[in-house]
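Below is one structure. I have some questions about it.
Rather than the whole complex, this shows some of its chains in their spots.
Lettered A, B and C in written order, each chain numbered from 1.
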Amino acid sequence: MEEILQQVRDGQLTVAEAKSQLATYENLGFAKVDHHRKKRQGFPEIIYGEGKTTEQILAIMKAILAKKEDVLITRISKEKAEVILQKYPKLMYHELARILSYQHEPSKPRSGYISVICAGTSDLPVAEEAAVTAEVLGSNVKRIYDVGVAGIHRLFDQIEDIQSATVSIVVAGMEGALPSVVGGLVAHPVLAVPTSIGYGANFGGLSALLTMLNSCASGISVVNIDNGFGGAYNAVLIDRMVMDEGLSCF
Amino acid sequence: MEEILQQVRDGQLTVAEAKSQLATYENLGFAKVDHHRKKRQGFPEIIYGEGKTTEQILAIMKAILAKKEDVLITRISKEKAEVILQKYPKLMYHELARILSYQHEPSKPRSGYISVICAGTSDLPVAEEAAVTAEVLGSNVKRIYDVGVAGIHRLFDQIEDIQSATVSIVVAGMEGALPSVVGGLVAHPVLAVPTSIGYGANFGGLSALLTMLNSCASGISVVNIDNGFGGAYNAVLIDRMVMDEGLSCF
Amino acid sequence: MEEILQQVRDGQLTVAEAKSQLATYENLGFAKVDHHRKKRQGFPEIIYGEGKTTEQILAIMKAILAKKEDVLITRISKEKAEVILQKYPKLMYHELARILSYQHEPSKPRSGYISVICAGTSDLPVAEEAAVTAEVLGSNVKRIYDVGVAGIHRLFDQIEDIQSATVSIVVAGMEGALPSVVGGLVAHPVLAVPTSIGYGANFGGLSALLTMLNSCASGISVVNIDNGFGGAYNAVLIDRMVMDEGLSCF
C-alpha cells in the first residue's frame, strides 16, 4: 500500500488508478491469500463431486485446466467418471477411492510418508480416499490395512512402519477403537477418520465418531464421518510443513 | 401335582387342603423358581440401595437376616452404611464399591476366577462394585486395573492372567475401547461395563456404551452404564456353571 | 522360548534361525492365541458377508477350505449364496437366517442346549441367525418362537424348556420386554438381542436396545441391534464351557 501511495504522491498514479488498485488490493487481500495457498500447497481448487452433475464438474474442470492447474475430484461415481474420461482420457480414475485426478507433472520426490491405517476391509473406500488424496497432493503414503483391534497382533506386526511415519491417518468404523490404540504407540499426530460402516447401534458412524472424540490417548484429532479427504488434507498440511525445505514463510 | 392329587384320592388330603396346596402350588410355581434360584445361586434378595431410605434398607435387611440369609446391598452411601453398621457391626462396608455385605459363612472354596479389568483409575468404583459383588456371590476375582488402551503394553503384561480366567468383566469409560481389545485376545465370554466417566461428547457414558455394543470382536456382551453389579451377576452365573460340580439340574 | 534359547546355546540353531523363530514366536504369540481359539472353539474365521462382493467371499472361503476348516458366512443374500452354491454345491444355505455354512464333519454330540426365544414372527430372521450360528458352532438349540409378552401365557407354556437350557438367547423388537420376563424366571445367563423390528418411536431398534440395557432383572447382557450372530457366539462360549469335558485349559 505504501508503494501505491508514494506513486500517487509522485504523480505516477492518478487518484482513480490508485483507488482502483487499492480496491483491487482489498480484493487481492483475499485473492492473495488464495494464491499464497496455491503456492504453498501446490494444489488449486479441489472439486467435491457428490451432488454435482457431470456438466457442472466438466465446467469447473475446464476452468482449472485453463489455468494449467492440477485436478482432484473426490466422491465421483464410476458412471460420471467414465463420461469425463471419454473427454479427458489423460485423467486417472481411482475406483475404490472414487477419485478422479490429473497432475501436469509428477509431484517432486519428498522424504517421509503418511501412514494410512484401516481397521477393516469395509473401511477401505474411506481409507483409499485418504491415501489417494494424500498422494495426489504430493505426499508419500504407506498403506497399513485390516489391522482392527479385535486382532491386535496384526497391528503390532507393522508397528515400526507406523511409528516411523510423519503423521498417521487412522480409519475405522463400528466401535472405532483403533485410533486410541495407535495414539498410545506413536509420537506423531493421529488424524482419526470415523466411518459409517456398521449396523444397529452404530447409528451411521456416530459410535465411531464418539469413540474417537473421547479417546483417552493424547495426540488424536477427528474429522467428519467418512471424510477420508479431510483426514488426508490435514495430514498433508503437516507432512509438507515437516518435510519441505522452503518453509521460509512460516 | 400328581402326588397331591393321589393324596386327595387316597383321602390323605381333604379337598380344602389340596386346594390350598395347589393354590400354594400356583404361587409355589413361581416361588419354586425363587427357591430354586436361592439354592442354585447361593444368595437371596439383593438390595439396590440407591433411592432407598436407611429405614427401608433396615426393614428389608431384617427380613433377610431373619431367614438366616446373606446380605448384599449395592449403591449405598457411606453415610447410610455407617448408620446401619452401628446397628449391625458385623456387616462389612466396601467404601470404593459402595457395597455393604454380610455372609453367615464364608463362600466354599472354588477353583477358577473372574478377571475384573479396568481401563482407568476413575473407573475404579464401578470395577470395585463388580469385583466385590462377584466375591460376595462366591466367585474368586483377580483385579487387573489401569490397563487402558492408550498404554496397551500394560494390558499385555497381564494378558496371561486375563486369558486364564473363566470369564472377564471389562470396565471402561471415555471411548470404552478396552473390551474390544480384550475380546480379541481371550477365548471366554467378556462382560463389558461402560462407565459414565469422561466429559464433553461422552454424554454420560453413551460413547462407551455405543463402542461396546458395536465391538468388532466376538464374545462380548454389554450391561447398562455404570452397572458393575450387573456385569458381576452375569459373570458369576457363568463362573458357577463352569466351576461347580453339582450342576445336575442343567 | 527357553527351548529355542537352549538350541542356540547348543548350536542346534544359528542366531539367524533363532531370531527368525523368536520373531515368529512374537507373531506366534498372537497367532498362538488364534490357534488356541481354533482348537478350543472348534471353528476358524467367520465371514461377515454384508458389504463383501461374491468374489471377496469366494477368495476368503477358498483360503479357509484350503486349511480343511469349516465355513460360516453370515448376512449373505440369497443372490450371492446361489452364485457360491453353484461352485460349492456342498455348502448349505439357511435362507431365513441368511447364513451359508459347511462342516467337514458333523459336530460331535453334546448334552444340554441353548434356548433361542423370540418375541414375534417378524423377529424370526434374527432369531434364526442366532439359532443356525449356534448349531453350526456345535451347540444344540431349542427354538421357542412367538412368545412375546403381550400374550405371556404362550411363554409360560414352554417355561420348563426354557429353564432347562444352559443359556438363553432372547430376541425381541418393538418394546423388547421379553428378556426382562425371561430373566426373572431362569437361573442361567440370558443374552438379549434387540431387533430393529417396529415402527414410529422404535427408532431402528433403539427402543428395544434401551429396554434390555435397563432391565430390572439380573443376569441379562445385551449385544448390538439385530446381532443374532453375536448373541449366539456368546451363548456358545458359555455352553461349551459348561458342557465340554476337556476344559482343562480354564
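In this text, contacts are C-beta pairs under 8 Å (C-beta built on N, C-alpha and C of every residue); 3 or more make two chains touch, one makes a residue touch a chain.
None of these values were measured; they are calculated from a predicted model.
Student: In total, how many copies belong to the whole complex of which 3 are placed?
Tutor: 8
We adopt the following convention: only the chains that are shown with their structure count from here on.
Student: Select the chain whose centre, defined as the mean of its C-alpha atoms, is least distant from the mean of all protein C-alpha atoms.
Tutor: Answer by centroid distance: C.
Student: Name the chain whose C-alpha centroid is most distant from the C-alpha centroid of chain B.
Tutor: Farthest by centroid: A.
Student: Between chain B and chain C, what's the gap in Å when you average each chain's C-alpha atoms?
Tutor: About 24 Å separates the centre of chain B from that of chain C.
Student: Nearest whole angstrom, what separates the Cα centre of chain A from the Cα centre of chain B?
Tutor: Chain centroid spacing, chain A to chain B, equals 49 Å.
Student: Would you mind pulling out the distance in Å between where the CA atoms of chain A average out and where those of chain C do?
Tutor: So the centroids are 40 Å from each other.
Student: Please output the residue numbers of chain C that touch at least 2 other chains, ranges allowed.
Tutor: Correct list: 33, 209, 224-225.
Student: Please give the residue numbers of chain B that touch chain A in the complex, ascending.
Tutor: The contact residues of chain B facing chain A are 119-120, 148-152, 174-177, 180-181, 183-185, 198, 200-203, 206-208, 210-218.
Student: If you look only at chain C, which of its residues touch chain B in the complex?
Tutor: 33, 36-37, 40-41, 46, 112, 163-164, 166, 185, 187-189, 191, 209, 213-214, 218-225, 229-231, 233-234, 237-238, 241-242, 247, 250
Student: Report the residues of chain A in contact with chain C in the complex, numbered from low to high.
Tutor: Within the complex, chain A contacts chain C at residues 121-122, 151-154, 156-157, 197, 199-203.
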